[in-house]
Structure formats: structure tokens, C-alpha cells
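What follows is a set of notes on a single structure, which appears directly below.
Every protein chain but one is kept in place in this view of the complex.
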Amino acid sequence: MIDGFAVELRQVVKKFGQVTAVDKVDLQIRDGEFFSMLGPSGCGKTTSLRMIAGFEMPTSGQVFIGGEPQGYLPPYQRPVNTVFQHYALFPHMSVYQNIAFGMEMQKVDKNEIQQRVGETLEMVHLSGMDNRRPKQLSGGQQQRVALARALVNRPKVLLLDEPLGALDLKLRKAMQVELKILQDQVGITFIYVTHDQEEALAMSDRIAVMNQGKVHQLGTPEEIYEAPANRFVADFIGESNFVPGVMQKMGPPAEISVTGTEQPIAVEWLEDGINAGDAVVVSVRPEKIRIHPMGQAPTYPAMCRLSGQVEKVIYLGTDTRYLVRLNEESAVVVRLQNIISGGGHFNEGEKVDIRWDSAHARVFKE
Amino acid sequence: MSAIIPETRASRMAHLKQRISNISLNFYGILGYLFLYTPIVIVVIFSFNDSRSTAQWAGFTTHWYVDMITDSQIIISLWNSLFVAIVSTIISTIIGTLAAMGMERYRFRGQLGMDALLYLPVIIPDIAMAIMLLLFFNLSGIGFEVWNVNIFGINLAVPYSVIIGHVAFNIAFVAIVVRARLSQMDRTLEEAAQDLYANTWETFRKVTLPMMMPGILGGALLAFTLSLDDFAITFFTSGAGFNTLPVRVFGMIKKGVTPKINAISTLMLAMSLILISFSLISRKRGGEDQSIEMF
Partner (left out) sequence: MREKLQRFPALRAWLLLLPATFWLIVFFMAPLVIVLVYSFLERGTYGGVVWNFTFENFQRVFDMLYFSTFLRSIYIALLTTIITLLIGYPLAYFIATRPPERRYTLVLALMIPFWTNFLIRTYAWLTLLRTNTGLINTMLMSWGIIHEPLPLFGNDFAIVLGLVYGWLPDMVLPIYAALDRLDFGLTEAAGDLYASGFPTFRRVIWPLSIPGVVAGAMLVFIPSLGAFVAPAILGGGKSLMIGNIISNQFLAAHDWPFGAALSTLMMTFMLAGTLIYFRAAKRGDAQ
């Protein structure tokens, strides 16, 4: 391993006819990492995964596995294994035959096959299911067989293409935990493709957020949630308010005038390439905003304050959401935890002040 | 039955109307199946009639069956039928399966033309195909040589022309059935095999072929049935002196109706029933209910 990366994509481009599915992607996936590729459908995440597996060949650029350039190597000559979205279990083979398939193709000794299949079945809690057919298994069990079938080959990297997508919510949550434990146990690099942001946040060491063939942000779940790099990431991961305004002063401290209000607000972080006078949006997470009766908000330095009127109150059990209208054009969602029972701290129609720490606001290009 | 108690006049009327329409539909269904089965059943019944008549019952006999199996001409034409069907089924199943894979798995220039070439023999009526082949064999001078075979001591002389003709119309039917199966097959299964270190050939042998098998068997059975059923193409391309069972039966019908023909018909019916059971078994193995796959 020359560069210490399990998988590396260098300037990888994939075109299908006129459509560019993956556009000059650079990725470096560390050894032993749980790495996720997250994005809406059609963002290029599955195509990237398929290029690592060898099902698709890059139009240009190079895929490295364990430091080795893969070129046009077919899937069966690559040291990776895949867990498919709909499992792709061979319906004409038993669970045992499915799991043994890869080792048989590699001409592994019969006794060793038997031993390794047994161990792996135990690992995924399916001991004794050897002779079942895939059709006789539940969705969750099929999922485990697919995992076992890939892991038993001890690949350098395990590729998972939305493996939990077909399971119901409860099972999906349970499998998330199980997958994470399994990865710790086997110590293999996992590359996980999903469109489910919660899943990616819960499981990954690092996440690549993708859209339209490009990687928009690469970072830990916390970095991606707390410090989204651009408007797409802020919008796609979790919930964000976008308040339109105009860049007043580049600073520091930088200031923005929110459309429809007189008082400028201070901001700390700006997206690259913003100049004074540009139209921008200020992005704040709903739970980072505090809400006070009109005129009662305390003032601190680095605190942004705006006033508005409660338009809608939605009680959600753990918390309550307030839609606060600032002016004709913009409204902000505020989320308050229901620490005191009874909910309803503010009523619809009430005039309020809202405030947030300027460190929690991100400014993106309009 | 009467979980809902009709309360108002309107609901009583609606209930009544629905029952009437349901009963009449059932009645219609029974009539439909009677129409389909009565003629066949009557043919079978009169094959046991102890009289030359096929209209008046005169007691039970198996005389006509004895008559049938001691008629060496009928036995020879039965073997001719089976031989032609088996050979043409084997050839057309191989060619048709390869063609189905080529058509279903790849996109290439000229595919539409290939589609037309493959399916034209299905559209063209058998009488037209029969005279086409007749003129072709006549002009080219090939095909009328015979293939001499000896089956259980019976000498058969099968013209190649008949086999060639049967293969020509069966390729299309095999290709259609196999293609239908292939199009339903999940391509990721092959990717999974490749991912698990199976090379192209191993992937085909271990995954693609077993998955295609129900389609191939279905196609082969259809080809076999169509070959056994064929009258026109055999009749026109065989030259003099060669008979398959349908050709012989046609000749006999032209001379007159006898319960012996009923006996042969019953035999052919039994062969069809055996073929249907085979196709049912192969479909059960395939694991899916594709009862009308042949469309």
C-alpha cells in the first residue's frame, strides 16, 4: 500500500452518451474507514461505487484499490466485494451455495470453504440456515446472507449499494447498528452508498456529499451537519432556514442586511467568492435559533437579532416548531425542545424576537 | 353469504342485479368450456365405438386401436413425426437461444432489421411458408436427400428438407420464449457472480444458464409441439412417399371418416397432454407462475 489509502479515485469521469454521471471526482478513502457516499438519486454515487467494483469503466481518470491502478480490470479480478441493493442472491442456490460461491471460484480448499461459511453464518446470526433457499428467507435474513456472501471472501474493501433500502424502518435501524458493529469486528473498509442522510450520519466515519456528479463536501458527519460547505449541502442534510439578504460589508466583522429589515446582522463564515453587494442567503439550523417575547431578547456581542410574528405553531411531541414570519418575503422555522410539559410557549399571532449566535450562521451565494 | 342484509328497496335491487349478473357469467363460462371440450371428447368417445359410424354408439371396443398399431404405415409416420420433432427441436433450441441472448443482451446497429428477420416467420401463414420452401428446394436442388435412420428396427427415410423447414419456423418461437425469460432476469445476479470472482464463462455456466433454463425448456417444448402439429410445411416440402402423422391423417380424412382416425386423434391428444404436463413441471421448477408466457 503505497499511499495508505484503501481506495482512491483520481479525476474520475463517467459519461453515458451525452450525460455526465460522474464529473472529475477525487476521493481518498482511508484504510479501515466507514465511508459513505450520500446524495439524491442520480448524483453519481452508485456509478462511482460501480466503477470501484468494476461494473462500469471510467471514461477518464483512474481508480486505485490498495494503491494499485485498476484500469480495465473486470470485477472478478478486483479485491473488493459488493452487497447489492436488492441483494442479488442466486435464487437457484441454497444459502450455503451462495456464500461458498466466491471461494469456489477462487478454488479455495473444500474444507476451508466449509469452515469459513460456518464462521460467517455465525457472525451474521444465521447458523443452521445453510440449506434454505433465498426465497424462504425474510428480507432481513436475505440482507445478512448478502453480507455474509461478500464478507466471507475477506475483501480489502466492502462496497454496499443502499443495502438497507428495501427493509422497513425498524429493521433498518437495527441493521444500521449491526453493520457498524460488524465493521469494527472485521476491520474492513466499508464504502456505503445511500440517499438516506440519517443513515449516513449515524454510521459513517466520513461522508462525501454528492450532487450532479460532483463531490460537494467531504467530512465527518459533524462537520457536514454543523458546517455545510454550500447551499446544497445545508439544504440536503437536515433542515435549514435560508434568509435572503445582501452582503453589506466584507469585514471582519462581515455584515449582511436582511431583505425587508433595516438593521444589519453580523456573520462569521462566508462561502468563497462572495463580494460586497452580492445577493446572499443566511443559513441557520432551526434548533440553533432562540425565541423571545418581543423586546425581551438579551443582547450579547456576536448575537444576531431579528423580529417577527408567529404564524404557525406545530406541536411534535419532543419539540415544537414555530414558523416566524420576518416580512413579506421571508419566514424562519424555529425548533424548541419541549422541556416543560404543556408545550405552547408562544401563540400564533404573537410578536416575537428571534436570535442566534453568529457562529451558527453560514452565508452562501444566492 | 348474506353478511349484508338488504334493507332498502334500492339495495335489494342492486343486490339482486349483482347476483343475476354473477350467475349468468358463471353460466356463460360453463358454456364456453363446453364448446371447447365437447368436440374433442366426442372424438375420444367414438374412437371406442364398435361400428364404422362416428355418429351412432354401438358398444365399446378397442378394435380401432389394435387396427392403428398394426398399421405399419401409421407407425412409420408416428416415428417420422417424433424424429423430425426431436431433431428440429434440438437445432432450433440451440440457434434460438443464442439469438435470444444476442438480441436481449446487446444493443447494436441493425437490431431492428434482425428483429424483423427473426419474427417474420411467425407472421407468415404456414401455407405461404410451405410453398416458399417448396420452390426453394426445387430450384436449389438441395434438401431432398433423405436421412436414413433405424429406430427399434423400423427404417425411416427422412428428407432433410422437412427438418430444415421446421427449424426455420421454430427458431423464432424459441427466441421469443427465451427472450421473455431473459428480459425478466435480474442482471445484477450476473454482476454479483462477477463480483464473486466468476469470470465470463463461469458466470454464464453457473448463473445465466440455470436462470435461463425454464425459458429454454419452455421454448423447446413449444418448438416440439409446433413441429408435431405441423401439416402444411411437411406436406409441401417432403416430396412423395414421406408422411408424418398429421400428413397421414389428412390423407385418411380425405378418403373418409372412420373411428380409426378417432383412435389416432386420441393418441395425438394424449401426446399433447404429456407435453403440457412436461411444460407445467418445468414451470414449477422455474418457480414462477407464467401460465401464458408464450405470448
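Quick notes
The first chain written gets the first letter, and so on, giving A and B; residue counts start at 1 in each chain.
In this text, a residue touches a chain if its C-beta (ideal position, glycine included) is under 8 Å from a C-beta of that chain, and two chains touch if they have at least 3 such contacts.
Worth saying up front: this structure is predicted, and the values here are computed from it rather than measured.
Partner chains of the missing chain, restricted to those shown and counted over the full complex, are B. Listed residues B:V87, B:I164, B:V177 or B:A193: the one in touch with the omitted chain is B:I164.
Of the candidate positions B:M68, B:L133, B:A180 or B:A198, contact with the unshown chain belongs to B:L133.
Listed for chain B, the residues touching the missing chain in the whole complex are 17, 21, 25-26, 28-29, 32-33, 35-37, 39-40, 42-43, 46, 53-56, 94-96, 98-99, 101-103, 105-106, 108-109, 114, 117-118, 120-121, 123-129, 131-136, 138-139, 164-165, 167-168, 171, 175, 225, 228-229, 231-232, 236, 246, 249-250, 253, 257, 261-262, 265, 268-269, 272-273, 275-276, 280, 289, 291-292, 295.
Just so we're on the same page, only the chains that are shown with their structure count from here on.
Spacing of chain A relative to chain B, judged by their CA centroids, is 55 angstrom.
By the touch criterion given at the top, residues 53-55, 74-76, 80-82, 84-86, 88-92, 101-102, 105-106, 135, 149-150, 153 of chain A touch chain B in their complex.
Chain B makes touch with chain A in their complex at residues 186, 188-189, 191-200, 202, 206-207, 210-211, 287.
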